[in-house]
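Here the complex is missing one protein chain, while the rest keep their positions.
Lettered A and B in written order, each chain numbered from 1.
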Amino acid sequence: MWFKNVLLGVFVLFSLIGCSGQKLETKPTINIWHWMTDRDPAFQELAKKYEALTGVRVNFELYAPSDAYSQKIRAAAQGTNLPDVFGILGEKRDFASFIRAGHILDITPYMEANNNNWKNNFFPKALAVNEFASGNSYGINPGIFGVPIDIMTIQMVYNKKLFSQLGLNPNRPPKTFQEFLDIGVKIKAAGMQGLVSGWGEVWMIDCLANNYAFNIMGKDKVLATIKGEVPYTDPDWIKVFSIFKQMQESGILAKGLVTMINKSAEQIFANEKAVFAFNGSWCVNVYKGMNPGLEYGAMLPPEASNQYPIAIWGGAGSSFMVNARSKSKEESVKFLTWLTAQDQQAYLAQATNNLPANKDSLTKIPEILAQFARGMDYATHPNVWGVSEFSLVIEAFDRGIQSIIIGEKSPEQVADEVQKIKDREMAKKRAR
Amino acid sequence: MKIKDTLENYTFILPAVTIFSVFYIIPFIWVFQLGLFDWDGISFTKVFVGLQNFKEVFLQDRNWWQSMWNASYITLIAITLQNILAFMLAWACDREIKMKNFYRVIFFIPPVLSEVVVGMVWRFIINDIDGANIINRTLTGMGFANLAHNWLSDPNTALTTVAIVHCWKGFGWGFLIFLAGLQTIPRELYEAARVDGASAWQSFKKITLPLMIPVMVLVAILTVLGTMQVFVLIVSLVGGEFAGHTSVPVLRILASMRGSSRFGYACAQGITFGMVLVAISFIQYRFSKKGQ
Partner (left out) sequence: MKHAFYYKTEKIVINTLIHLFLISVAVTCLYPLLWMIVSSLKTQDMIFKDISLIPHQFRLENYVQAWKEGGFGRNFFNSIIYTVSVVFGIVIISSMAAYAFSRLKFVGSKFLFIMFMAAMMIPIPGSFVALYVLLNKLHLRNTPIGYILCMINVGLSTSIFLLKTFFDKMPKELEDAARIDGCSKIGIWWHVALPLAKPVLAVVIVLNALTVWNEYILALIIFDNRQFMPLQVALQTFQGEFVTNYPLLMAGLTITALPIILVYLFMQKYIVKGVTQGAVVG
């Protein structure tokens, strides 16, 4: 008896849920899917403002964490259910695939309208990440396909208080690699921890290795290596691998570095337990939340060679793309234009301690953030090189460096292994 | 009459088979055939490459087999350490002791906690720089200072440490199932044995063990299946694959899918993984049948 009642109850519940939730949208609406948890409140504020201004409703939906967001975007792409505006988290190669599949609107005409009006608002490097240049290896017609809404750089930071404790000048961070290593000796002697970074997440290793590669052999040789013209067993690359060995031996790297995710590294630095950190400009907001009283400064990675300038990764932080199949294309573009205008960018920058993508919004930012911004001059980014390395090679490269740091392999061994995989992948590519 | 009988039988399994066919078989076939293609997960075009992906998995992907080895290691520790612990605890709770219910609840807390929390907390307990370093401090306090170690950051001990934390999280399940099994052994059997003068050990050997063998096989199979697929715990404890030392198959598959955008290859890896699991479970099952 009660069983039948339970069944009935469940059935009623079902119908209630099933029927609810499908409201008809009479107002023009733009659906935006994003992953930026920290900025959701700021986005919601801006959405309200925009609606008051234009009557167009902007619906920001947050799907976090970024891994899950990525999967959702890819699943939606398969079912052609993408929202009006979204972001692509991944490499240029994936970006190109999305474009080829017809998911992304080419916004070059909008950018270049009225004498490049919109385009000129941005830092060139921010736009470059969303651009496909002529002659790129992805086979995409040249154009701009995404809108940057902030910029970031990945540099080093150092704790000023710990510098004083070590007897170093807190306003003079190390400029050369040798100085850096010497500090490492001091750190080891004092029993402190040196550099922390999320090197359990291999892409951060890739970043620093790449920075030193540019410094040691110059951009052209690095790109030539990616194209397959220079092997990884070249002495310059061995030098790059040796950088990590030298760092490990000098004591400048923190214990357990290879098992850290970036969040742990951020905690450690915020708790003043490490002297250096290798992190992106988003860390300003993070450290502020964890330890508002932290005294620290930003610096470029110390130069290992004076032949070529040191490079850092920087450019667009987060970008939005417009769905080419969207029914509200024009409205979406209009909204993104508004979002990247000076006032809105300044608001976002202040609310979330990020660097704005709009050149003219760089007014009132905290000094530490300004230090990061100054690094933009040295910034480059894999997404602007026009070529991508094979993912298996990158994996072997990063893992190899991890092995060097834990002392399991030598730089020469790693170079050999990486080159072997490179050869194999090149052969596969030629066979196609 | 016979037809009605047969139809009745089929109605029992109809809902299960329907749901299963739609939500498992169809995706399975889709994934299975994807292993034969080269696809990045985004484009609408795929390239047929036949068995090339599988060849690569078996012959060239050293990282894959390393991850299988690591997962097997963790599973081995789980089958032994975790299940022996679970069994002992279940047996202890089966007896007439006080605070039984209290223990039964407490032991189930680890499975209830999400793997992210478990990783976070244990990392906090074990690590020294970003944690409280409790284990090392206890060892030093007890006089075993030379045993203090970077459990999670030393490549030699990282995997074992992860395996132990996994055991901690998982024993609650074995405990539950063993307890359920122990509870269904009729008390009269023990009474009869005691009357006959059997010692505790003898009644354990002659009554408990034989009757629990099917349950033990069940738990062993479930343990293998669950443990081989571990991965969230590894990311929250050691940040990732730690230069291969803590690599596991699921992480490798995810890396292929997301990092390298090789969806087809990831499917081939997944199918291979599934085959290995089936083989192991099959061997376990046969082994148990022989033992009976």
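Assume a contact is a pair of C-beta atoms (placed from the backbone, for glycine too) under 8 Å apart; a residue touches a chain by one contact, two chains touch by 3 or more.
These figures come from a predicted structure and were not determined experimentally.
Contact with the undisplayed chain is limited, among A:T37, A:N114 or A:T363, to A:T37.
If you put the hidden chain back, the residue from B:W122, B:W151 or B:F242 that touches it is B:W122. Within the whole complex, the absent chain has one touching residue among B:L36, B:L89 or B:I126, and that is B:L89.
Looking at chain B, the residues touching the absent chain are 6, 8-10, 12-13, 15-17, 19-20, 22-24, 26-28, 30-31, 34, 41, 85, 88-89, 92-95, 97, 99, 101-114, 116-118, 121-122, 124-125, 130, 132, 168, 173, 176-177, 179-180, 183-184, 186-187, 214-215, 218, 222, 225, 229, 250, 253-254, 257, 263, 266-267, 269-271, 273-275, 277-278, 281.
Where chain A meets the missing chain, the touching residues are 6, 10, 13-14, 17-18, 20-21, 35-38, 40, 61-66, 68, 71-72, 74-76, 78-79, 81, 263, 267, 271, 282-283, 285-286, 289-292.
Just so it is clear, only the chains that are shown with their structure count from here on.
Inter-chain spacing, taken between the CA centroids of chain A and chain B, is 35 Å. Residues 40-44, 60, 63, 123, 127-130, 150, 152-153, 155, 158, 235-244, 255, 258-262 of chain B are the ones touching chain A in the complex.
By the touch criterion given at the top, residues 67, 70-71, 74, 77, 90-91, 93-94, 97-98, 100-101, 193, 198-202, 254-261, 264, 267-268, 271, 273-274, 391-392, 395, 399, 402-403, 406, 408, 424 of chain A touch chain B in their complex.
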